[in-house]
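Okay, structure first, notes after.
A single protein chain has been omitted from the complex, and every remaining protein chain is retained in its original position.
Presenting subunit A:
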Amino acid sequence: MKKIITCLLAGILMVTALVGCGQASTVSAAEHSGDTKILFIMPDLNDVFRISLSNAIMSECEAKGITVDLVQSGKSVEAQYSLVESAKSQGYSAIILKLADASTALQMDVASNGLPIVYVNNKPKDEHLEADKYIYVASNEEEAGQLQAEYVLNKLGNPSSMNVIIIEGEPGHSGTIGRTSAVKKTLKDNGCNANYVFVDYGNWSDSKAEDLFNIFTLTGQDVDAVFCNNDTMALGVIEAMKKNGYSYKDIPVCGVDATSNGCASIQKGEISFSVLQNAKGQGAAAVDAAITLSKGGSIKNIEYATEDCKYIFVPFEPVDASNVSNYR
């Protein structure tokens, strides 16, 4: 009897220990099977980049023979939430989502009922991403700012100090934060003591940017370079410079996105520099990731995936007068 009791006790001890350890390593097994079917949610298609991204995703799916449904949810978080929540029951195996509001990512993660989500164009917080489950496909915003700063430093001969204007996008937008902070960091890292004579939000708008520059002219400060978070605002700055007699030949104005207007402006010698956010590359990467995650796989073998398997950063491409003709 004692032996039996001893055995039982030993057994209980072992089981308890193993269960205790096991809890930490509980991993939800991939339960996806069958055909890949993607739900692609976009708030709207009112932006040049979003249109290109959407086209890239749709044509990539078509090329790979994948079923994809594009839904324009409007800017309503509720609409996005209910779409994401019902996706699984409607037979989708993955979701590609441009968040209407970047801070709602956690809500969407929960609503997905375990379906993988590939976020695009609007960056959720890092802690709301999960390796090979909730990932973000974009270009690294910091890279855009870094390329802008490097171009300007190079053009102005690596000055030790500089008067800088930054026209930012929307407050809180990942593009705004990443691009702006990268400009500042790159200047600092290259030993340039930047004096930020004007930094304000242009909300991606050319007229707002133009207005801001007009106001800046009243402050009586000098400026050596203007960094804009996108091309549209850079065009607004160029307009203001023309009206106020600033020389954009000497004061480089940089944008982001290499839009057709932006490229035209570069070709005319107005905007000095832009970076192309590769919509096609991002679309292809998003679809690749969605297919891989549908099958319970890992994105680690997809090009440009980060080591933590949470991001795929498709590189930006610098555009200036020397190569602008390739992008028109």
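Criterion: a residue touches a chain if its C-beta (ideal position, glycine included) is under 8 Å from a C-beta of that chain, and two chains touch if they have at least 3 such contacts; residues count from 1.
Going forward, contacts and distances are computed from a predicted model.
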{"item": "Protein name (UniProt record) of the chain left out of view, among \"NADH-quinone oxidoreductase subunit H\", \"3-isopropylmalate dehydratase small subunit\", \"Methyl-accepting chemotaxis protein\" or \"ABC transporter permease\"", "value": "\"Methyl-accepting chemotaxis protein\""}
{"item": "Residue touching the undisplayed chain, where the options are A:63, A:110, A:215 or A:321", "value": "A:215"}
{"item": "Absent-chain contact - pick from A:45, A:77 or A:199", "value": "A:199"}
{"item": "Residue of A:65, A:157 or A:171 touching the missing chain in the full complex", "value": "A:171"}
{"item": "Contact set of subunit A toward the excluded chain (per top definition)", "value": "2-3, 5-6, 9-10, 13-14, 17, 20-21, 24, 171-172, 177, 185, 196-201, 212, 214-215, 218-221"}
